[in-house]
Each structure stands twice: as C-alpha cells, then as structure tokens.
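Only one protein chain is missing; all other protein chains are in place.
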Amino acid sequence: MKNFTCVQDLGDIQSALKEAFEIKKDRFQYAELGKNKTLMMIFFNSSLRTRLSTQKAALNLGMNVIVLDIAQGAWKLETERGVIMDGDKPEHLLEAIPVMGCYCDIIGVRSFARFENRDDDYNEVIINQFIQHSGRPVFSMEAATRHPLQSFADLITIEEYKKTARPKVVMTWAPHPRPLPQAVPNSFAEWMNVTDYEFVITHPEGYELAPEFVGNARVEYDQMEAFKDADFIYAKSWGSYAADTYGQVLSKDRNWTVGEKQMAVTNNAYFMHCLPVRRNMIVADEVIESPQSIVIQEAANREISATVVLKKMLESLK
Amino acid sequence: MKNFTCVQDLGDIQSALKEAFEIKKDRFQYAELGKNKTLMMIFFNSSLRTRLSTQKAALNLGMNVIVLDIAQGAWKLETERGVIMDGDKPEHLLEAIPVMGCYCDIIGVRSFARFENRDDDYNEVIINQFIQHSGRPVFSMEAATRHPLQSFADLITIEEYKKTARPKVVMTWAPHPRPLPQAVPNSFAEWMNVTDYEFVITHPEGYELAPEFVGNARVEYDQMEAFKDADFIYAKSWGSYAADTYGQVLSKDRNWTVGEKQMAVTNNAYFMHCLPVRRNMIVADEVIESPQSIVIQEAANREISATVVLKKMLESLK
Partner (left out) sequence: MKNFTCVQDLGDIQSALKEAFEIKKDRFQYAELGKNKTLMMIFFNSSLRTRLSTQKAALNLGMNVIVLDIAQGAWKLETERGVIMDGDKPEHLLEAIPVMGCYCDIIGVRSFARFENRDDDYNEVIINQFIQHSGRPVFSMEAATRHPLQSFADLITIEEYKKTARPKVVMTWAPHPRPLPQAVPNSFAEWMNVTDYEFVITHPEGYELAPEFVGNARVEYDQMEAFKDADFIYAKSWGSYAADTYGQVLSKDRNWTVGEKQMAVTNNAYFMHCLPVRRNMIVADEVIESPQSIVIQEAANREISATVVLKKMLESLK
C-alpha cells in the first residue's frame, strides 16, 4: 500500500479486518517494523482523537514521530506559477512539500473541507499536493471528503459487535449548530458499500450526499421508518452538499436527535458516533449513556485501524 | 500506587526517599520498565519545569510520551447532563476523558485553581474527573490545591542538605504583583507535616492557609521571629484563602521580601523556592545568588521525584 486515502487503498477488506483483530490481541508484536522510520504528522486542522491514536499507533510499531501543527491560514503557501511573491505568502508549495518529505519516511495529513468552493474541496487539493510532491507515501488523517481511519475503526467495531452475518446499519443525519464537513458520512458510506451489510442512509430532504459516496445505499427520508429493526445506528451531522446551498445548515430540527423513541423501534441497536458529539442535539443523554452506546469502544479502535494502516505502509517501504 | 495527587498516595515516605536517592545515582536503571507504555501529559495551564522534568522522567523509564496542550478556556467541556449542547461547548467530559484514556497507560494532568469559586477549586473538579472517568491511573502535575511532584522534590532536597536530624524549616509568604494559587504552599505544608522536622509557617495576618493543610505547623505572624535559627527558608507567594477575600492580593509589603536582614537571624539557612521567582519581590538578589541558595538543585530534583512516582505507577500496572 503506497498511499491511504480511501477504502480501495486498503486492498482486501476481509484480510485487513483479520489483521486488525490479530493486532488488537498484541499491539506491540510489530514493534521492530518501524525501527529508524519516522512518521511526520501534519495538521492543518486541530485534532484530538486522530492525533493521539495515530501517534500511539506509530509508537506501537516502534516508529519515531514528528508532529507539525500548521494553524489553518497561518501558513500560506503560494500555489500558482508566475506570481511575484511579494505579499503574505512566504513559500511556494513546490518547495515546502518536498522539503517536508526529506526528513521522514511516511507523511500523515489532516486538512478539512473549507466550504468555500465545492470543487476545490472535492478535488482534495491539499492531500493530493502532498501525494504528488512530497516523494513519500501519504495517508489521510481526515481530508476534505473522506476520513478513512475513522471508517476503518467503525468497520472493526461493527464486526466486533454484530450478532448476525448481515446486520442492518443505519446512518442518520442529526442537527448541529454549525455546518460540518461531509468527510465522515461520505467515508462511512463508502466503507459500508464494500461490505454486504444492509445499509440505509436517512436525512431530511436537501441533505443528499454526493452520489459517488451514496452508491447502492437505500436513502430513506423517514427516520423512524429507517430505524426499524436496525442493528447499528451511526449518527452524524453534516452541512449541505447541494450545489446551490453547499456548506450551509438547512435544518436544526431536533426531531432528528437520536432519542429513546427512535431507538425503541430498532433491533436493540448499538449506538455509534465518531465523536466529539453534542449531546441532546445529535443524541440524547439516555441513549449515549445506555449499555448499547459503543462510542468509546469505537474511539479505542482508532488506534487499531491506524496501526494496521501504518503497518501496511511500512511493509511497502521495504 | 494507583493515582498520585497527595503525599498519602506515595506510601511510606522513608522508603520513597530511599528510592529517590537510589534513582539519582543512576536514573536509567529502570529503562526497561516503561517499554511499550505511554504517558499522556495534559496541560490545561502552561508549564516549564513540570513539563520538562516529567517528560525527562518518563524517558528515563523508557516510556513513550504524548503531550497535549489545552489552552485554558479554549477547550470547553460540557459537564452537566440534560443540556442541549448547541452553544460553544463541542464535547461532554463524559466522552472526552474516557477517549483520552484509550490511547495511553498513565495520565498526568495540570490544572490550576481558577480563583472564581473556592469550593470548585478545593473540590479539585478537573483532576477528579480524570480519575473517575479516564479508566487510567492519574497523577497531578499541579492541581488546584496541591503540587505533590514539587513537594516531593522539595523533601528530597531538604534531606540532601540537612545537617541535623530534625532541621527547622520555615515557609514564608512573600509579596507578588498577582494573586497566586495556594497549591505549592498547601502541598509543601502537607509534606512537611508527615516528617518530624520543626515546621513553621509565617505570613501577614489574613493569609492563613486552609486548616487541613496547616495541620500541626506553628503559625507565626512575625517573620523575623519565625526565621530565628531556621535551617531552611522556603519562600512562596499566595493569594488569600479566606472566604470573603478568596483569590485576592491583600498585601504587597516588601518588608516580607527575603533579604540579608532576615537570613542573618537564621542558622545559616538554605534558601529554597519552587521557581519561577520574582527577584526583589520574593527574594533579594544577594540571597538567591548566595551559596546558600539551592533553588537550581531543588529544580533538578523535579526529575527525580517524577521518576520515582512514574516508576511506582508503572509497577502497579503490571
């Protein structure tokens, strides 16, 4: 595996899951693999879970870690040719990115959608520049349109908790005061679509995700209908993808907040969320505190998904 | 030792001191103990000595270290149940803290008193939340009411320099432009009270510390009287503890600044301070630059106290 930005990069999903469960039994069994290898983690956006779990994964594998925080906007890179750089951009990406590649073996990049221009976001300009110019294998620590380390951890969690071979998994939109990127729901849908689970997406009209991520999922606008007999509820808020309302909040309807009423029609479903979660907007206290809530276990699996991905990248270096 | 927030957690003090002196002779002798163990250091307040010495201690023991800086106020955690989280708090502590515990083996927390509400400060809300919800052993890197790694280093230093079995140790208040937390003087008193030293506290009227920390110490309002025949002078400024003036500066009287006049009545006492120290407010240049000043040796012992504490916590993990 050279780069890791989406589910296809991981190769055979069943074999990756097998590796994940093997690593979870002893996460230090490959502690020699990363010896004298350096991971550079570059954050254009802030991070708690991704920062900690990826760093831990690299340490599991015996790697050295260098963390670089680049406040959004603070590090303005020129991207055009021909510009006389006498303004506020002190460096061109064509120099900056190869230099970062000089001092490490693998690069992780976090860079969110900016919600300024849909094409720019969906072209994944920043992470693609690292892939093209750094000279190193690159993995996503959440990019504009996907968050594959999260989705892989989600998949591991479902595999751990599922009680039937083909569980019903429902991803539901939920209200939030601010418009959030589509990276997590896009990516979750993409990963669910390579399993043989029954996968349903539910959201108010107007919140349709990009068709290439929805894939073969069933879209159901009636949340209660969608929840019926579900085995897993995956809640997430996101801003509009539609061309004319891109990045906007279209609804804050708290009827969509996942509460006991909705959970009652499920098949005693597990509740999942990538965190951080706003209680009583996304989910009611009673649901997230119930025994069916597996949000902490899901977060803990972030270490496992990152360890598998870094292990595969290290093996490809040799 | 599971958690470490006060002197009682350390167990037998003489045995802990013996361990400290043994480690000081070769601080890398337990470099295998922390292999594949990760320390997470979480700073709600800034830090120089504590950050560096604790990190060094963890490295002495072969641990991995992850540092998380959380600017005071920037990371607003909801703590109440039932709140509709549509405001400026993006996460509830009941999710945030267990997640941090997922990616490490031991957690260090620094969180100062806020001087807004005495009960909140003295209930140690933040560090107790980590103890309750993180699922990991937790130690204080200075909490609202105590700074035990400092006090342990102070005790080690006194043991190194004392010339009699039962030295006279005097803790004196001193002026400062801003009100400082009581964590250092509280904690120092608590640790002195488990020794058989002669221990005296001196300060202007109104600066009384909480009775549970003063314990059996003699309180003397006349600084010159207190200093007579002292073997160690421990200077520190603090804000008022009294209910009606909590967190205020009651005096900036520079007659309390430790100068040659005061030191002259001591038994050629050593001068100690936890640093940073404001010269000619807390202590005169002549005193802190004299051969009797052991403030740097005291700071160096921060590495030793942290190494002992982390060693004991690592041993309890097994």
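As written, the chains take the letters A and B, and residue 1 is the first residue of each chain.
Note that a residue touches a chain if its C-beta (ideal position, glycine included) is under 8 Å from a C-beta of that chain, and two chains touch if they have at least 3 such contacts.
For clarity, every value in this text was computed on a predicted model and none was experimentally measured.
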**Q.** Touch with the omitted chain, as defined above, among A:83, A:224 or A:264
**A.** A:83
Q.
Among B:55, B:157, B:172 or B:186, which one touches the chain that has been omitted from the display?
A. B:55
Q. Considering the whole complex, which of A:26, A:95 or A:212 touches the chain not shown?
A. A:95
Q.
List every residue of chain A that touches the chain not included in the displayed model.
A. 36, 38, 40, 64, 66, 68, 78, 81-87, 90-92, 94-96, 98-100, 102-104
**Q.** For chain B, residues in touch with the removed chain
**A.** 28, 31, 48-49, 51-53, 55-56, 59-60, 176-177, 252, 254, 275-281, 285, 288-289, 295-296, 299-300, 302-303
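Assume only the chains that are shown with their structure count from here on.
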Q) Approximately how many whole Å separate the CA-defined centres of chain A and chain B? A) 40
